[in-house]
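Shown here: the complex without one of its protein chains, the others still in place.
To keep things simple, chains are lettered A and B as they appear, and every chain counts its residues starting from 1.
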Amino acid sequence: MQPEHVILSPQGLDTLIERLRAAGFRVLGPVARDGAIAYAEIAGVRDLPRGWRDAQSPGRYRLRRTGSPVLFGFNLGPQGWKRVFHVPQLRLVPTDPGQEESDGKAEAPLALLGVRPCELEAVRIQDRVLRAGAFPDPHYAARREGAFLIAVNCATAAETCFCTGMGTGPRARSGYDLALTELVDATGHRFLLEAGSERGRALIEEVPYAPARESDLAAARAVSERVSGAMRRRLPRGDLRGEILRRLESPHWEVVARRCLACGNCTQVCPTCFCTTVEDHEDWVTGATWRLRHWGSCFDEDFSYLHGGRVRPDIASRYRQWFIHKLATWHDQFDTAGCVGCGRCITWCPVGIDITAEAAALLEA
Amino acid sequence: METVEDLVLGHPFFRDIDPEAGRVVAGCARNTVFRSGELVFREGDSADWFYCIRSGRLALELHAPHGGPIRIDTRGPGEVAGWSWIVPPYRWYCDARAVEEVHALQFDGACLRRKMEDDASLGYLLYKRFVPVILRTLQGTRMQLLDVYARPGR
Partner (left out) sequence: MPGPAADVRAVAGADPWSPSPARVRERRRETGDTVTLALEPADPAQTRFAPGQFTMLSLSGVGEVPISVSGDPDEALLVQTIRAVGCVTSRLAALKPGEALGVRGPFGTGWPLESAAGRDLLLVAGGLGLAPLRPVLYHALARRERFGALALCYGTRSPDDRLFRGELEAWARRADLHLAVTVDHAGPDWEGEVGVVTRLLARTPCRPERTVALVCGPEIMMRFTARELEHLGVAPGRIHLSMERNMQCGIGLCGHCQWGPFLLCRDGPVFPWERIRAAFGVRGL
């Protein structure tokens, strides 16, 4: 019988990466780059951000060295996995030279190492939006197809995290092929490795592991409990969707709009925001034409442009659109929440607008 | 043969009116016909009448120095034309022209005003009939003012 829980050493993790690469996967994982955690192709454990940890607060992000051997001691960088499956820019017509490859048809399937539980939930949400409807997006589907997901349960909570209240973390429950919990204690530096799929179980058989003891499972549970307990932020409880929809004309939108710069940072770092804008281009010299699809933002003035004017001309209506979409109307449109509690929109807002605080203020206004 | 009173009581503008009040109002009414193209009233003239149209169509026109008359409204069967008789100084503010043969009940404004002064409840009853028509027409005019079918952005 194949094991559900095993213990992997850091060297074992290196073997796991190597086995994935040998199987033809392109392995992406976290790296420390330009003062932030980014996701990039990795060749082994040596590329992981060993001893880095992030400090996040509204409008602030800093990466600092801790000197510890921990590989996943950070929480989240600005960019999630969204840009891997739902690329920021894509040439639609004519297709980019080599797009066949970038569409995943000829390219190696992706293996993502270090998917946080909230990001796993974001992938599930984008799957629902972009490939579960009547017209699945073939560009998303081609990249997403066959991807091998390795979750890493959180061992710390950033000040901006609020996944516990959303039910999306800090421990992954499903949607992964493998899940890791990094354990560093008197027993040593090791990973509890859990399989979430047949492929995951098969891969475990290819790496050197030790059986997991009850004390390892307890240590992993303790990590998750500690993180849950450390999380200070949460969205208001109860029927939040209903409470928000009853306040569509609240004066509070104007209050937020006085601080919001409508820069759209929140939409760019959000792991579920999926909007795109299509532009046609023509080269006046060569006469060549092409059509580009790039991430859009409901904070753009022209996002709602309708011949002759904008439906959402002011920041208050645009902030309201983003907010109600995340927390209320996403349910109507896709039968799921649009927010996973990753807190990126709080960290990367240049003026530190906090979606959890605004939700509370809206309900009190 | 229908009497003028029957025609008044049968006109949609007076639908469900108290029969006694209907008889009083009908005392100021007579039947009239306008040929197609005939001027029914003219801007600035004394507004001595109003009309309940039974068939045909009237156009309300304003005259511009160039380009001729502009048709700003039309009144058809079941509708009422002419309110200036009810408000001093009782002068028409536009022209009315029959665009096809019009059969209408013509009410004598001075006659009705006298009866309304004598009997305030009759006055109230008639105002209750006129005000909704005036309001709806004003609302329609505002919609026309918005020019909703124009090219957007103009």
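Observations on the structure shown:
Here is the rule we go by: contacts are C-beta pairs under 8 Å (C-beta built on N, C-alpha and C of every residue); 3 or more make two chains touch, one makes a residue touch a chain.
All values reported here derive from a predicted model rather than from experimental measurement.
Among A:11, A:66, A:89 or A:174, the one in contact with the hidden chain is A:174. The chain not shown here is touched by just one of A:52, A:81 or A:274, and that residue is A:274. When the missing chain is restored to the complex, the residue among A:23, A:38, A:87 or A:142 that touches it is A:142. As for the chain not pictured, it touches chain B at residues 57, 59-61, 67-74, 76, 78, 99-100, 136, 140, 143-144, 146-153. Across the interface with the omitted chain, chain A contributes residues 92-93, 105, 124, 127, 129-131, 133-139, 141-142, 144-147, 174-175, 177, 196-199, 248-249, 274-282, 289-291, 293, 296, 298, 303-308, 311-314, 316-317, 320-321, 324-325, 329, 332-333.
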